[in-house]
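One protein chain omitted, others in place.
Per-chain residue numbering starts at 1, and chain names A and B are given in the order in which the chains are listed.
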Amino acid sequence: MSGLLLQAVVSGLLLGGVYGLVASGLTLIFGVLRIINFAHGAVMMLGMYASYWLWVWLGVDPYLSVLLTAPAFFVLGMGIQRLVIEPNRQAAEHNQLLLTLGLALFLENLALVLWQGDFRTLRVPYANASFVIGDALVEVSRLVAAGGAVLIALALFVFLRRTDVGKAIRALAEEREGAMLVGIDVARIRSVAFGIGSACVAVAGALITPFFYIAPDVGESFNLMAFVVVVLGGMGNFIGALLGGLIVGLAESLGAALLPGSLKQLVVFVIFVLVLLFRPEGLFGGARGR
Amino acid sequence: MSLLELRGLGKRFGGLTAVTGLDLAIEPGEIVGLIGPNGAGKTTVFHLVAGYHRPTSGTIRFKDASIVGLKPHAICRRGLARTFQLVQPFAGLTAVENVMVGAFNRERDTAAARRHAEEILDLVGLGGKRSVPARELTLSDRKRLEMARGLATGPDLLLLDEVMSGLNPTEIEAMVGLIRAIHGRGITLLIIEHVMRAVMTLSHRLVVLHHGENIAEGPPAAVARDRRVIEAYLGEEDGAA
Partner (left out) sequence: MAGRALGALAAAALVAAPPLLPKYSLEILISILFFAYLGLAWNILGGYAGQFSFGHAAFFGIGAYTSTLLLLRAGVSPWLGMLAGGALAAAFGLFEGYLSFRYGLRGPYFSLVTLAFAEMLRVVSVNAKAVGASLGLVVPTGTPAPLLFVFGGKLPYYYVILAMTGLALLITGAVARGRLGYALIAVRENEDAAEAAGVNALGSKLAAMALSSFLTALGGTFYAQYFAYIDPTITFGPAISIQGLLPAIVGGAGTVLGPLLGSFVLTPISELTRAMLRGRAGADIMLYGLILVLVISFLPQGLMGWRRAVRRSAR
């Protein structure tokens, strides 16, 4: 395999792992609440800023910052769900969509007002560490991000399978009325699911701060990617989100290698449109789409 | 030439055969009752004729032209209207606005459509409820509204799917009268009904469906005595839920 292509594959898989974690949170939220959370990227952005400020003010390493940001964003997510989303649970579908859009606008621009639009970078001492596989350069920070993302996603997977709360979440996602009938506190589970989804995406943000720029609009592109991944993997399909993330990461990366300029994004969008039209339930099957 | 002609009509959903080898001809001016135990495939026949499902086999000819593959609205424009088993009003619109949607098939401008809709509403006995939002109407009125909407499209053939279900005896009487009035305007009717009394009095001819097949056909009195029909209904009472 030519050096360029190998590099593209490596980069794609590494970033794809992060996409997978971001998408896992989104697909969890969709599976349980049946809403497409437009504010997902904004929460990720806030998570990145949180890690950034912890580093700048207290010198907390971004990887360690997740110990603080994950629970904080879990609570924030639960709060948002309880305050804004839950009261509008019965609203028309398009209105719920606009609700999360409004949230996204609010959060993104709040960040803009507070911290201005300048790009910031988080420079850790080991930022440039890297090694070589064949002809490809692997940055340690990207490897850690991908590894961390996959680990957390797998931990989430185990959580959903083994714990009572996890099983309740899956029950609600699969069979809402049945879940209510067996006495599951569905309102609380909805909050928890949104909280977990938010925590996941905030952690994903923390993981990429060593090599990704931080700005109020950074969430927007991840948002779109996450939608593509979730649709590709199947709405509500957890493993699908992970695999979808890898596929999208690869596609984007190969697109960057083969196409000039920023046309790589086109590859992802074309995949998106094709999947929506011809296989809306996703490659791996998901909850009832359309 | 029959108004509606079904030949060898069949529909399979995956492994389930809903309708099979159905032959049926409806002549202009008839009232034909389509009866049979639950799950016999009656509503499926309506869906096939009205264009909501594509038949897996057989032909459907309306006014001597095949309508297989046409979209429901195109079939409606040719003069075939239908009602739904579970009434489907446009909840947010008033009664007259509901009917106007159908009336626009015959009239180009809004004022004419409104006049036409009001006339139809009077026919079905909802004249006094023109401006009532559909969601506030009683079940009986909603059924009339649905029929009105179908009538407004100016059909030659009207398919009625269990319009009597959920009605009390007085309402059933009134509905029988309404159906007769509709027939009096020259509209041919194919009626699915479980209320035996009503369908017996109304129909010129009965067609009995069982497991998707036409097992008996003829004047109501004869069909009622037909041994196969009795067995089909009794069999349902005995075993199948």
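The working rule: a residue touches a chain if its C-beta (ideal position, glycine included) is under 8 Å from a C-beta of that chain, and two chains touch if they have at least 3 such contacts.
Not measured: the values here are computed from a predicted model.
K.L.:
Which one, A:L67, A:V158, A:A187 or A:L263, makes contact with the chain that was left out?
P.N.:
A:L263
K.L.:
Going by the contact rule already stated, which one of A:A104, A:A153, A:A173 or A:A256 would touch the omitted chain in the full complex?
P.N.:
A:A104
K.L.:
Give the residue, chosen from B:L22, B:A113, B:L137 or B:V229, that touches the chain omitted from the document.
P.N.:
B:A113
K.L.:
Write down which of A:E93, A:D135 or A:D185 is the residue touching the left-out chain.
P.N.:
Residue touching the absent chain, from the options given: A:E93.
K.L.:
Determine and list the chain B residues touching the chain excluded from the picture.
P.N.:
Counting over the whole complex, chain B touches the hidden chain at residues 50-52, 71-74, 76-77, 81-84, 88-93, 97, 100-102, 104-105, 108-110, 113, 149-150, 152-153.
K.L.:
In terms of residues, what is the contact footprint of the unshown chain on chain A?
P.N.:
36, 84, 87-88, 91-95, 97-99, 101-113, 116-117, 216, 220, 224, 227, 231, 260-263, 265-266, 269-270, 272-273, 276-278, 280, 289-290
Going forward, only the chains that are shown with their structure count from here on.
K.L.:
Please report how many Å separate the Cα centroid of chain A from that of chain B, as a whole number.
P.N.:
Chain A and chain B have C-alpha centres separated by 51 Å.
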